[in-house]
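Heads up, one of the protein chains got dropped from this complex, but the rest are sitting where they should.
Letters A, B and C name the chains as they come in the text, with residue numbers starting at 1 for each one.
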Amino acid sequence: MTHTAVGTEAHPFPGERPVTDAVVREHNLNAREYAEIVAMLGRTPTLTELGIFSALWSEHCSYKHTKPILKTFPTEGPQVVQGPGENAGVLRLPEGWAVAFKIESHNHPSAVEPYQGAATGVGGILRDVFTMGARPVAVLNSLRLGPLDEPRNRYLFSGIVRGVGHYGNCVGVPTLGGEVAFAPGYSGNPLVNAMCVGLLRETDLMRAKAHGVGNVLLAMGSRTGRDGIHGASFASEELSEKSEARRPQVQVGDPFTEKLLLEATLELIELGLTVGIQDMGAAGLTSSSAEMAARGGVGVELDTSLVPTREAGMTPYEIMLSESQERMLVVAEPHRVPAIQAVCAKWELTATPVGRVTDDGIFRIVHNGTTVAAIPGERLVDGCPIYYPEARESPVAVARRSAVPSGPPAADALGALPLLLADPTIASKRWVFEQYDSTVQAETVLGPGGDAGVVRVPGTTFGLAVTVDCNQRYVTLDPYEGGKAAVAEAARNIACTGAVPLGITDCLNFGNPDKPEIFFQFREACRGIADACRAFGTPVTGGNVSLYNESPTGAIDPTPTIGMVGLLADVSHRVPSHFQAPGDQIVLLGTSAGHLGGSSYWEVLHRLVGGAPPPIDLDAERKLQRLLAAAAERRLLRSAHDCSDGGVAVALAEAVMGAPYATGTLAAKVRFANPARLTPEALLYGEDGARALVTTLPGQVSELMTLAAEHGVPAEAIGRVEGPGTLEVHLADSHLTFAWPVAELRHGYFDSIPRRMTEETR
Amino acid sequence: MTWRVRVRILPRTGLLDPEGQAVEQALAALRFTGASNVHVGKAIALDVAAPNADEARAKARAMCEQLLANPVTEDFDIDVEPAGSA
Amino acid sequence: MTWRVRVRILPRTGLLDPEGQAVEQALAALRFTGASNVHVGKAIALDVAAPNADEARAKARAMCEQLLANPVTEDFDIDVEPAGSA
Partner (left out) sequence: MRVAVIRFPGSNCEPESKRAVERAGGEAYFVWHRDTSLGGADAVILPGGFSYGDYLRSGAIARFSPIMEAIRRLAADGGPVLGLCNGFQILCEAGLLPGALRRNAGLKYVSRPVDLRVERTDTPFTNAYAMGEVFRVPVGHGDGRYAAPDAVLDELDANRQVVLRYSGPAAPDAPANPNGSVRDIAAVCNREGNIVGMMPHPERLADAALGSDAGHRVFESLVRYSLLATR
């Protein structure tokens, strides 16, 4: 017989179900975890306590499968103000400014209800950033869906895009970029990753810590309803028939209230009225209060009967686990409460005292005077068992890596380009970003449709470049190289605008980690990310893990999305992605080895996702990044576009077709010396890393070539931009010439997604 | 025969209805007393060809389930009357 | 006494109703035959306290005229029944 620890008696809430084995299983807690809980409490937990453990010990909150690996990420650097562990990471900028940024997934909610799932995903990430005292200045989104020929995928895509758009639009934060890819592995389990970037004065940074015994906890914002109960553990299980039955939990977003909450929160922080503040995200009141207490090394006592609810008769269990949106938890000194309430009232919100900071370290919940939960706080947050899953690459994956195409391609080297450009993964995402406000706040220097978005920091001349990237095909085929490639591509996109990469946030979307082949993908991809970040000096400042992305048809492709920010020292140095004017000279930077393994070309022309993806030379990437920044600073670049999916041919076509709303089109004449005598397919569509396609004024070519040589970056002047007409590519070794009418390419590229989306049904 | 079908689609009870709340508050601000429990949804009116009212209703129900209403977040009800009678 | 009031607001006839058209096309694409004249508007449901049905209706009409409907582009109709009867 064990003894109940002092101060941890708790009683079941009248009418609540007794805790049986079945109830424990329903809460996604295994036998080992349950035994830990019983040992920790010295008694059977109440249902409310079980619910609290279930939420905090879910993968989403506890990182129980992933912590040891996440610890291997580089997190330090002179620019780091706040690394992982807070609501968002923070990096230092010039002139006393700092940038707070974070990415998060909302995959499962979006699979069930795409519009609300995606909308609340954006709402949550905005709150993560403004609780730090930062004003959100940009949103990005990374989406993965099954192929658009399935009606359900079209329905999901359309709902997700509307949801992402409406929420950001309504709150008044520009959506500056993102990515969308389509692959069969995401049918039934779409991915919605949302990133938010905010600005603050470094001295105003607010951390989510409760301290000061006797301080008051206030619930601020929306009332608590029965929506989203158990969202955190829902996010940590595979999607199945059962998920359908979880539909009543759908959370509904209210961006209008979010906007008020944003203004009120920033005002409270600016006036110094709070000790700590955190949004109620996954696991709602439970995680916000428990994590704030643990960070501050204190206990808390909450009285759930004081929490404003939407419906009468909510139980403490429901109140603690609700994921109703647009709520914050504020910690403040008691004498500040009236001032806090006055600020909230001005923004037509309420802030209600619901608890206090205590000195006994216990996480205690009372309801109308009855203690319904009392758990040692630190062990609640940190005591979840850590797992070290087995990692083993599957033989299928090994075989796929050495696969080569059998049979002829669907088209020859000439016909391949239009096919690639019309492939929905490569095609223009204008249909998507046209639904996102990208100019509100009037600081947008480069909007969506290029390599990275750029916003100016208000009142200064410098800007932030932002991007999200991941090529899941590479990660599927070689998780380590794929992880490196995701960071390298993000950095290349940032560098193409003229900016210097500063740091990353990551959203690690994988399948069930208990399967060795999945955990292998996870471990190796993280190793690749860590190596790339170390090489580039871009620390990981935070992120999010989303496991169990599986549907009855299997796991998703491993998708470690990288969100990156970079600094553009002067926005007048910005470099657009598209060609600017006839006469400009085209230079290809980097080495072309004609690598077709894992390429879009094989996928689209041979229907083969196979082969080894291009190995990423981190040193070459770093040199290219430095060169691009240096050339931009000297105003040598009229445009710069990285070579990624579809190789140099797709990059050329994208640059020549022009910006999404360019009024006139251009053309180009290009000649490749091709000394290595690559096949036309390998030369045009090979996907080697560390390359970018740039243009410069005719008089500046030699200066650019000299600068490239100084930076150790191979450079080849390959042609010039022409007036409207055809994109002409000549291969000097074989005397082959390819010509593509630009207007036709443009039509295929811009029309591909809208054409597929005309029919929107469920 | 043609039937005039009217579908009313409202947010499922228990789900947050921010639009309903906003309208409720606006009504109060306009000094309309005694208005409560306000919910805002969609109204759809259409003509449906069917041999009888029951079949028109069944057709409308199928339309709601497959297209008009979102089964995850909305409930609907259907009115049917002979076209031209309203 | 409390009345359950349901308001239906539809685009004024003659004005373009792209949402109605889109729904009509989507129904056809789903092979729902015989649906025509589709219009999409708003449904509002609310409880109104009033001594009798006529006053509840009059109140609702005033709410529509002042707030719920836009007289330039929308028409409305109102249903009243005792609350709790539905």
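Of note:
To be clear about the criterion, a contact is a pair of C-beta atoms (placed from the backbone, for glycine too) under 8 Å apart; a residue touches a chain by one contact, two chains touch by 3 or more.
Predicted model only: the values in this text are computed from it and were never measured.
Interface note: of A:437, A:489, A:584 or A:645, the residue touching the hidden chain in the full complex is A:437. Within the complete assembly, A:255 is the residue of A:255, A:528 or A:610 that touches the hidden chain. Touch with the chain omitted from the figure is made, among A:184, A:660 or A:714, by A:660.
Taking the whole complex into account, chain A touches the unshown chain at residues 162, 165-166, 169-172, 254-257, 259-260, 347-348, 433-445, 456, 461, 571-572, 660-663, 665, 743, 746-747, 750-751. For chain C, the list of residues touching the undisplayed chain reads 11, 14-16, 18-19, 22, 42, 67-68, 70, 72-73. Considering the complete assembly, chain B touches the hidden chain via residues 18-19, 22-23, 26, 29-30, 40.
In this text, only the chains that are shown with their structure count from here on.
Here the spacing of chain B and chain C, counted between their Cα centres, is 8 Å. With centres set at the average Cα position, the gap from chain A to chain C is 41 Å. Each of residues 761 in chain A touches at least two other chains.
Touching of two or more other chains is recorded for residues 26, 30 of chain C.
Listed in rising order, the residues of chain B touching chain A in the complex are 11-12, 14-18, 22, 66-67, 70-73. Those residues of chain B that touch chain C in the complex are listed here as 6, 8-10, 23-24, 26-27, 30, 32-50, 59, 62-63, 66-68. On chain A, the positions that touch chain B within their shared complex are 112-113, 116, 222, 225-227, 247-248, 250-252, 254, 256-257, 310-311, 324-325, 761-762.
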